[in-house]
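Coming up: subunit A.
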Amino acid sequence: EARNAPGVTAKEIKIGNTNPYSGPAAAYSSIGKSVGACFDKFNSEGGVNGRQINFISVDDGYSPPRTVEQTRKLVEREKVAFVFQALGTPTNSAVHTYMNKKQVPQLFVATGATKWGDPKNFPWTMGWQPNYQSEGVVYARYVLATQPTAKIGILYQNDDYGKDYVHGLENGLGDKAGSMIVSRESFEVTDPTIDSQIVNIKNSGADTFYNVTTPKFAAQAIAKNFELSWAPLHLLNSVSNSIGSVVSKAGFEKGQGMISAAYLMDPTDPEWKSHDEYKAWNAWMDEYYPDGDKADSFTAYGWSVCHTLVKALEQAGDDLSRENIMAQAANLKNYRAPMLLPGITVNTSATDFYPIEQWQLMRLKGEGWERFGDIIDGSVGSGS
Partner candidate 1 sequence: MALLEIKGLKAYYGQIEALHGFDMDLEEGEITAVLGANGAGKTTTLRAICGMVKASGTITVEGENVVGMSTEAIVARHKIAHVPEGRGTFVRVSTEENLRLGAFTRRDKEIEKDYERVYHYFPRLKERRNQQAGTLSGGEQQMLAVGRALMLRPKIMLLDEPSFGLAPIITEELFKILGKINKEEGVSMLVVEQNANLALEISKDAYLLETGNVAMTGPADKIMDDEQVRKSYLGY
Partner candidate 2 sequence: MASTDVAGNVPAFLNQNPKDRIIVLGVPLPLLERVGLYVLLAAVVVLPMVYDGYDIYEFGKILMYMLAVLGLNLLTGFNGQFSLGHSAFFAVGAYSTAIMMDQLGVPYWATIIPAAAVCFVAGFLFGLPALRLDGLFLALATFALAIATPQLLKYDGIAHLTGGVQGIVLDTPYPPAWIDGIVMSITGEELSIDRWKYMFTALVAVIMFAGAWNLVHSRTGRALIAIRDNPLSAKTMGINTSVFKSAAFGVSAMYTGVAGSLFAIMDEYLAPESFTFAEAIKFLVGGVVGGIASLFGAIFGGWFVLEIPNIADLAASSLENYINNPQGLTGLIYGLFLIFTVYVMPMGAAGLAQILVHKISTRR
Partner candidate 3 sequence: MSTEILEVEGVQVRFGGIVALDGVSFTMPEGKIVGLIGPNGAGKTTLFNCLSRLYVPNEGDIRFKGKTILQSPPHHIAQIGIGRTFQNLALFSTMSVLENVMVGAHSASSSDFMSNALRLPWRGREERKLRESSAELIDYLGLGDVAHTVVGGLPFGTQKRVELARALASEPELLLMDEPAGGLNHDELEELGSVIQQIRDERGMTVLLVEHHMGLVMSISDKVVAIDFGKKISEGTPEEVQNDPEVIRAYLGTGH
């Protein structure tokens, strides 16, 4: 008992979280909310290891300085056991050193940057979702296999997220990257439209369109291609492949044949309607997060990652020291978090801080994604 982390009592585990509830990235707030709602469910069922989860989720407005303040407050004033699912690359970067110096777990951060899986230098930090680079690699392999002479045009958001995706593709293409990539156009989140960039990409003679955009811009890009009567092989990053919130909004007819990758079930995909995990998710949404948007795949994400944490905590049992929590998070073996695609599991070890590294490709057909091919292992992060 004495070894327990701060914030852990016989009755309670205090967990901190930062999330943008206000500001430009508030769209991600549904992650914080759904994680909270998920803990509510566990709590009402008796908690984890007999302890209630006290999930303190605070707003950082996606502003790194504010993340520092909020995280320090959580750790030093609220005395949370650890921070879980803090959202954003720049925000988590701002407290990266602090958390590792303080030796407080920065668990399952909600970002796909590659740098979170670095146990040698940052033993207290771990990501969760497959990193962006690995997804890029998956597309690169697909293009190399099916269209070895493709001319690729890239549209990417000018930040870590966008650049990681571009690196992934480049890595995957290897030597051929130079000759195959014919156009790179970036945009800022504050740009009103990406029209001009798409006109440029189209004009570069590209026949393959690598679309690294967040939902609003992804929908714009799909619509714009249609307006331009341009029909390249369209590789849409998983960040924006939600049927409910992107593809249906842009119009199914405009996106036919697009390729994307997934590791989570899309709750709007009718294919899962009868799946047990979907049903459990659905029932939970109805009861614990009734005003949440079921078309919003972040809710499925929150649900899944919350289960992963609970699994790690259960493994830790009554030894809820920070060291052991971290050790157990790094000791997940073939754990099937709900709502992962069939065949995908969570795996970590003392040297592998990338919990999920698998993808499956899919193609838009009619009003849904049609998955094809095997589950692909995209692990690159630890190597690069």
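Descriptive notes on the structure:
Everything that follows uses one rule, which is that a residue touches a chain if its C-beta (ideal position, glycine included) is under 8 Å from a C-beta of that chain, and two chains touch if they have at least 3 such contacts; residues count from 1.
Picked so that all candidates are chains of the complex that A comes from, given by their letters.
All values derive from a computational prediction rather than experimental measurement.
With subunit A as reference and 1, 2 or 3 as options, the touching candidate in the complex turns out to be 2. Of all residues in subunit A, only 21-23, 26, 29, 32-33, 57-59, 61-66, 68-69, 72-73, 75-77, 90-91, 93-94, 96-98, 158-160, 163, 188, 190, 290-291 touch candidate 2 in the complex they form.
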